[in-house]
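Just one protein chain is left out here, and the rest sit where they should.
Think of it as A and B in the order they're written, each chain with its own count starting at 1.
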Amino acid sequence: MSKNLLSRTNIIWTVLVLVLFALMTLLMQMGIINSYYQSVIFNICINIILAVSLNLIVGICGQFSLGHAGFMAIGAYSAGIITKMIPNYWGMLLGILVGFVISTVAALIVSIPTLRLKGDYLAIATLGFSEIIRICIQNMKITNGAAGLTGIPQLTTWPIFFFCMILAIMICTSFVKSAPGRACIAINDDEIAAEAMGINTTRFKVIAFVVGAILASLAGAIMANYFYVLTPGQFTFNRSIDILVMVVFGGMGSMSASVIAAILIGLLNMYLQQFTDLRMIIYGAALVLMMIFRPQGILGTWEFSLEKLLEKWKARASNKGSRRRYYG
Amino acid sequence: MDQFLQQLVNGLSLGSIYALVALGYTMVYGIIKLINFAHGDVYMIGAYTAYWVTTYFGLSFLPALLVCMVVCGLLGVLIERIAYKPLRKAPRITALITAIGVSYVIEYTTQFFMGTSVRTYPPLLPNQSWTFGPITITYLQFVIFSVTLVLCVLLTLIIQKTKIGRAMRAVSADENAAKLMGISVDNTISFTFFLGSALAGAAGILVGIYYNSATPLMGMVPGLKAFVAAVFGGIGSIPGAMVGGLFIGICETLVTAYGNSMYRDAIVYGILILVLIIRPAGLFGKAEKEKV
C-alpha cells in the first residue's frame, strides 16, 4: 500500500486520469467521438458508478442486494424535481445532496433490520424494498406518477460524468484498502470469526450499504440531468439485475473488474440496441453460463494495482541488470 | 359486510392460485435451498401452453389442464438438469444468480417468439354463477377452488404415502444420508421440480382464464408474490405455502377493494419484509443456526 497521499503511485494515477480526460475531451471536441458515441460513453460512466458501488455491497461485504435501482431512483428523482424548480448548477448540487440524504435514510431503514438476514433472504428483502420505492414514486404527485418527469434541465456535462465516475471509483477503492474495508471483507469471508475479532458486523454492513446507496443515488442524479425524462419504469427490478450482471460478469470483489465489465457491457449494449429482446436473452444465458463455468467472473478477485506493476517492472529491470553482470 | 364476504371469496380464489405457485417455491427450497426465480416464468409458460392448446387444438379445460401440467413439469425438470444440477455444491448466491438468468432466458425467449401482445383465450368454462345470500361464486372460481383443493390433497398424499414422497422428505432432511440409504438424489430432486412446476402449470392455466390474458412478463410479479406467500407460511413447509398463498390473495383483494389498488404490490412486499424481520422462519418454519 502506498504510504502517504503524495506517493508515487497516487501521482501517476492522477496524471493518467488527467491525460485520459484531456484525450477524450479533445476527441469529443474534434468530433471524432460524435454525439451518439458520447451518449454511449456517458451511459458507461453511469454504469461504472453503479457497478463499483454495488460491488462494494455484494462483492466486498458479501451482502446480496437486489435493490440498487431503488437508490438510483431516489437520486434521480431528487435531482430531477429540484433542478426543475432551480434550473442551474446550484439546483443540481442541492438535488444531489437531497438525494444523498434521502437515500442514506432509506438505506438505513432498509439495512438495519434486513442485514441480519442471510444471503438469498436478504436479496428478496432488498428487492422488495426497491419495488416499494418504485411503487411509491409511481403514485406520488410530486414525481408525476407513472407518466414521469419531463423537461428536466440538461445540466450534466462530460466533465461532470467523468469526475463523478472517478470519484466513485476512488471512494470504493479507498474504502476497500482501509480498516473498514478489511472489516467488510472479513464479514464476507467468515461472519462468526469477524465478530469474534471485535468487528461490529451489523455496523460495517450498514456502512457498506449506505456508501453504496449514496453512490447509486449520485449515478441517478447525473443521469436525470442528462436525459431530460424520468419514469418509474426506468428503475424496475431489471435495472438492479443489469447492474448485478456487470458486477458478476467482472468478478465479485474486484473494482477493476467492475469497471472493465461496465465498459464491455456498455459496448455490447450499443451493438445489441436494435435487438432488445435478444439482448435480454443473451444476458440471461450469459448469467447462467457464467455461474456454471466461471462463477468468479472474468477477472475473479484480481485487482489492478499500479504499485505492483511498477514493482514488477523494477524487478525485471534490475534482474536484467544483475543477469548482465553475472554473465558479463 | 356483504361486500367484505364477497371480497373474501374473490381473495380466496386469487389466493388459491398463489398457493399453487407457492407450493413449487417451497418444495424446491425445501430440497435444494434455492429460491427458484424462474418458477414464476414456468407459470407463465403454463398460461401460454393453455392458450396454445385451447386456441389451436381446441382442447377443453380438463385436457388442457393436464397438458399444461405435464409441459410445465417437464420444463421444470429441464431447467433443473441444465442450470441447477451443475451448481448443487456451489454457494447459494451462485445458484440464485443462475435462477435469475434462467428467468430472463425464459421470459425474453417467449417474448422473442410470441411478441409482447396480450393473448386471450377462447371461452372454456360456462359463464355461470351461483348466489348464496350475499355471496356470488362464478363457475370459474368454483373450478379454481376445486382444482387447487384436489391438487393439494394429491400432493400431500404423494409426499406422505408414496415411496418417492418419502425419498423427497429424506433428501430434504439430509442429502448425504439419503444417498447412503440408496436413494437416487438426482432423480428425487428432478421429481420435486416436476411436481412443483406441474402445480405452477395448473396455476398458469387458471390465472390465464381468470384474467383472460397471457403476456411474456406475466410471471414475474405473481412469482414474487407467491414467493412472499411461501416465506410467510415458512419456506419449506407445504401447509405453510397453502396458508400463505390464501393470505396473500386475501390481503391483495382487500387492499384493492378498500384501499388504494396502486399500492397493492407495495403492501405485499411490505408484508414480506415484516415477516422476514419479525419471524424469518415464517408461520410453520423452523429457524436454523450455524454451528460454531
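As a convention for this text, contacts are C-beta pairs under 8 Å (C-beta built on N, C-alpha and C of every residue); 3 or more make two chains touch, one makes a residue touch a chain.
Note that in this section contacts and distances are computed from a predicted model.
Chemist: So one subunit is absent here. Using its UniProt record, which name fits best from "Anti-sigma F factor", "ABC transporter ATP-binding protein", "SpoIIE family protein phosphatase" or "Alternate signal-mediated exported protein, CPF_0494 family"?
Modeler: "ABC transporter ATP-binding protein"
Chemist: Touching the hidden chain in the complete assembly: which of A:Q29, A:N88 or A:N200 does that?
Modeler: With A:Q29, A:N88 or A:N200 as choices, the missing chain is touched by A:N200.
Chemist: Of A:P87, A:G145 or A:P180, which sits in contact with the chain we cannot see?
Modeler: From the options A:P87, A:G145 or A:P180, the contact with the absent chain belongs to A:P180.
Chemist: Since one chain has been left out of the picture, which residues of chain A touch it in the full complex?
Modeler: So the residues of chain A touching the missing chain come out as 1, 3-5, 171, 174-175, 178-183, 185-186, 188-190, 192-201, 207, 211, 253, 301.
Note that in this section only the chains that are shown with their structure count from here on.
Chemist: With chain centres defined as C-alpha means, what is the inter-centre distance between chain A and chain B in Å?
Modeler: Distance between chain centres: 35 Å.
Chemist: Along chain A, where are the residues that touch chain B in the complex?
Modeler: 64, 113-114, 116-117, 119-121, 123-125, 127-129, 131-132, 135-136, 138-139, 192, 237, 241, 244, 248, 277-278, 280-281, 283-288, 290-292, 295
Chemist: Which stretch or stretches of chain B touch chain A in the complex?
Modeler: Touch list, chain B to chain A: 34-35, 83, 86-87, 90-98, 100-109, 111-112, 220, 224, 227-228, 231, 260, 262-263, 265-266, 269-270, 272-273, 276-277, 280, 290, 292.
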